[in-house]
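Of the protein chains in this complex, all but one are displayed in their positions.
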Amino acid sequence: MLALEGVDAGYGATSILHGVSLEVRAGEVVTIVGANGAGKTTTLRTIAGLVTPTQGRITFEGEDVTRLSGHQMVERGVTLIPEGRQLFPEMTVRENLLMGAYRRAARGRQAETLAEVLDLFPRVRERLDQNAGSLSGGEQQMVAIARGMMARPKLLMFDEPSLGLAPIVVAQVFDVVDRIVKTGATVLIVEQNVFHTLQVADRGYVLENGEIVLADAAKALLDNDHVRRAYLGI
Amino acid sequence: MTDIPIPAPAAAPVPRAVPRLSALALAILLVALVAVPVAVGNPFVYHVFITICVFAALSTAWNIVGGFAGQLSLGHGIFYGLGAYCGMLLVGAGISPWLGMFAGAGLAVLVALAISYPCFRLHGPFFSLATIAFLEVFRVLALHFRDLTGGATGLMIPLKFGWTWMVFRDRWPPLAIAFGLLLLTLAIAWWMRGHRIGFHLVATRERESAARAAGVRTVAVRLVAVSVSGALTAMVGTFHAMYLTFIEPAAMFSLTLSIQIAMFALIGGLGTVFGPLLGAVLLVPITELARGWLGAKALGLHGLVYGLVLILVVLFLPNGLMGLAARFTRPGKAARGVQAATVAAAPRTAERPPVGDDIVRVEGLQKRFGGLHVTNDVGFTLREGEILGLIGPNGAGKTTVFNMISGFLRPDAGSVSVRAPDGTWQHPSRPADYAALGVGRTFQIVQPFAAMTVEENIMVGAFHRHRDVGEARAVARETAERMGLAPWLGAEARGLTIGGLKRLEVARVMAMRPRVLLLDEVMAGINQTDVRRAIDLMLSIRDTGVSIIAIEHVMQAVMALSDRVIVLNSGQIIAQGRPEDVVRDPTVIEAYLGKEFVHKELVHARA
Partner (left out) sequence: MDVFLQVLANGVMLGGLFAIVSVGLTLIFGIVKVVNFAHGEFLMVGMYLTYLAVTGLGLHPFAAVILVVPVLFLMGALTQRLLIQPLLAAGDHHIQIFATVGLSTALINLALLVFGADIANTPSSGLRQPVEIGPVRVLLGQVVILGAAIVLVAGLQLFLARTRTGRAIRAVAQNRAAAELMGIDVDRIYALTFGIGAACVGVAAVLIAPLYPTSPNSGTYFVLIAFVVVVLGGLGSIRGAFAGAILIGLIDSVTGFYVGADMREVAVFGVFLAILILRPSGLFGRQLRLSHVSP
């Protein structure tokens, strides 16, 4: 479904990714693991069209999407739930969710999707008319995920969904991620809680200093040595 | 980035011929400003050249604030008008404009300080808007107090001829005075740009926080800049009033004029010493010729041309004509892309001195942002000659702690004390205080002074201990050598790769000769070879007796460097101790990798 071939990318003169190749097949859950600053977020942002590669090619459903911008990628069905929630703080939760359905393919079924999504997030339903900025971190993360699903994406990408949340909230977020995965969605996820993610995922890539150093089935990556090396350097 | 060391590109230093060529061009231009009108002898040509000199001087003076300091004043008419009125009124009282000129300059300094001090809190367009508003107030007040200023009718100078009264029948004396004023402003601007004050101004403009970390008193240097600029503008204003023989509020405290002098500087090259001169030389004749040849028919023509040229320059030549000139004279982007190559493998000369007494004490730091408790009762000590690693997952609050122990953030509670060289314990509060005590820091997100060269960037740090340019340059070169940046001394910082920028960040703070070094993720995003070299470099820095606190994610470096490690999670210290113990601490592993990981470890261990 999605394929990166030898992608270099970065910000301005700063190059972060070097020759990254990876692929995500329809219905698969793929994770990228690696230390801080390894380029995980940049990889997701590059796929989402927020960063344009300086080298290499990205294809989505057979179409070359290397140079497409963010909103064009959304139109094609690629949605990123960004790190740090990134809600619209002075809009109500309902408005935030409706913005999620801005994508043309999702507009017509907005009401239907909203009902489905709210079933998945009962807590969000209670907060519909509150300003998003007034929610707690965990609630905001739930809204961010719900907002991502409102686009009815073909490929859903998560960037550190548990970042900065209290342990009990982290468990709730994982619960939601698990349920989304069980619906058969195609998911690409970056998450620092490696153990949990690798158990849910089908396959994983290890990113080090902007390069893919290892790709394997998630179960194989569960071997602690790799993960240890990636995160603790020992 | 590559692991293979690449020799420095031969073309990196700017060839010597170029400055000589520019100096020659400048000399020819300046001579022409006097020689052409004298040779032609036509009154109109005299007038055009006098006007060029006046505007070039005004624009050069403006550039000290607008260009060097980056504070875009659109109200410089205030100083011009003050100079004009002050000179004119004193002539009325029988005092020569040569004295009035200095009285006007003094008044302008007072007004500049009074206006700027509150306005410097404003940034970008708001500063510009505030200066416009002040200009309007001055204009309206000048109209209002008509007993003093003559109001809308304006003031005529009494026609007393001669050098004492700065009014002449001949054409050449005003040209001489205008040219002299131009030379004076150019000389002052040139001197400032080449000395410590200029470096401080440009550094403040480029990255205020980095400048403050380097010990620059950012408000003070900008106040100096605005005073000098205002004084020079007022002096030119006095002369111009005498030359025009008639002044009125609308023409003196004029927004159009204020915009024009800023415009010449931008078109010529903002922040360059000679750009404003170039801008004025090219654009002033358009006004005067349009007026002289086309008269009323072409009302607005020159303004239209100005506006269009400005738009085109903004869109296509953001560095102005000087930028364009530099493009042809400087070698291409040879430096780009290869800086990651070599860190000189720092020689470990000295033996490691023994770890000494406490040098920094941090107690009970608390910080809340909104409802978020980002720092909760953090306390630790740093001993002299020690390397303390500060680690923790993303969002643990490491950088917040750094900001509180370098004066960038005021803690809600708790204290930071630093032992001064004389042994007394101090409680610094502002970044400059920390810098004065020898605490230097780097920033996680590199903060280069993008428009300055690598050498100039490092010099900003070196100026902390050296007033003299030559000494600062020597220190900068030596530091660059040590950091493996020597081949790129002449390259603009904006062209460096991330690895180069990280090293520049460290080089700048090293040039301050710090006693305590706070390093915020200097290894992130650099390659393996460089990590190894950087570790050696840190160790060699430590061996010279510098105490270091390093936030680091590259665990290899943390393990190799740290004498002790502190682990922060959710704003709290969850573990501390020797690095090899800390990474085996279940609390730490849980913080990094989650509970399940620890659990599985235990299961493994039992099996």
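A and B label the chains in the order they appear, each numbered from 1.
The definition used in the following text is that a contact is a pair of C-beta atoms (placed from the backbone, for glycine too) under 8 Å apart; a residue touches a chain by one contact, two chains touch by 3 or more.
Computed from a predicted model, the values in this text were never measured in an experiment.
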Which of B:R20, B:H123, B:R327 or B:R410 contacts the chain that the document leaves out: B:H123
Candidate in contact with the missing chain, chosen from B:A39, B:L244 or B:L304: B:L304
Option from A:V29, A:L80, A:V173 or A:L207 whose C-beta touches the chain left out: A:L80
Which residue of B:I132, B:A326 or B:I574 touches the chain not shown here: B:I132
For chain A, residues in touch with the removed chain: 48, 50, 69-71, 74-75, 79-80, 82, 86-91, 95, 98-100, 102-104, 107, 147, 151
Touching residues on chain B - with respect to the absent chain: 70, 72, 74, 118-119, 121-126, 128-130, 132-134, 136-137, 140-141, 143-144, 255, 259, 262-263, 266, 270, 298-304, 306-311, 314-315, 318
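Following the convention adopted for this analysis, only the chains that are shown with their structure count from here on.
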Chain B to chain A touching residues, read off their complex: 1, 336, 372, 393-395, 494-498, 501, 521, 524-528, 553-556, 558-559, 570, 583, 589, 592-597, 600-601, 604
Chain A - residues contacting chain B, complex: 10, 13-16, 18, 35-37, 137, 160, 163-164, 166-167, 170, 192-196, 199, 209-210, 224, 227, 231-234
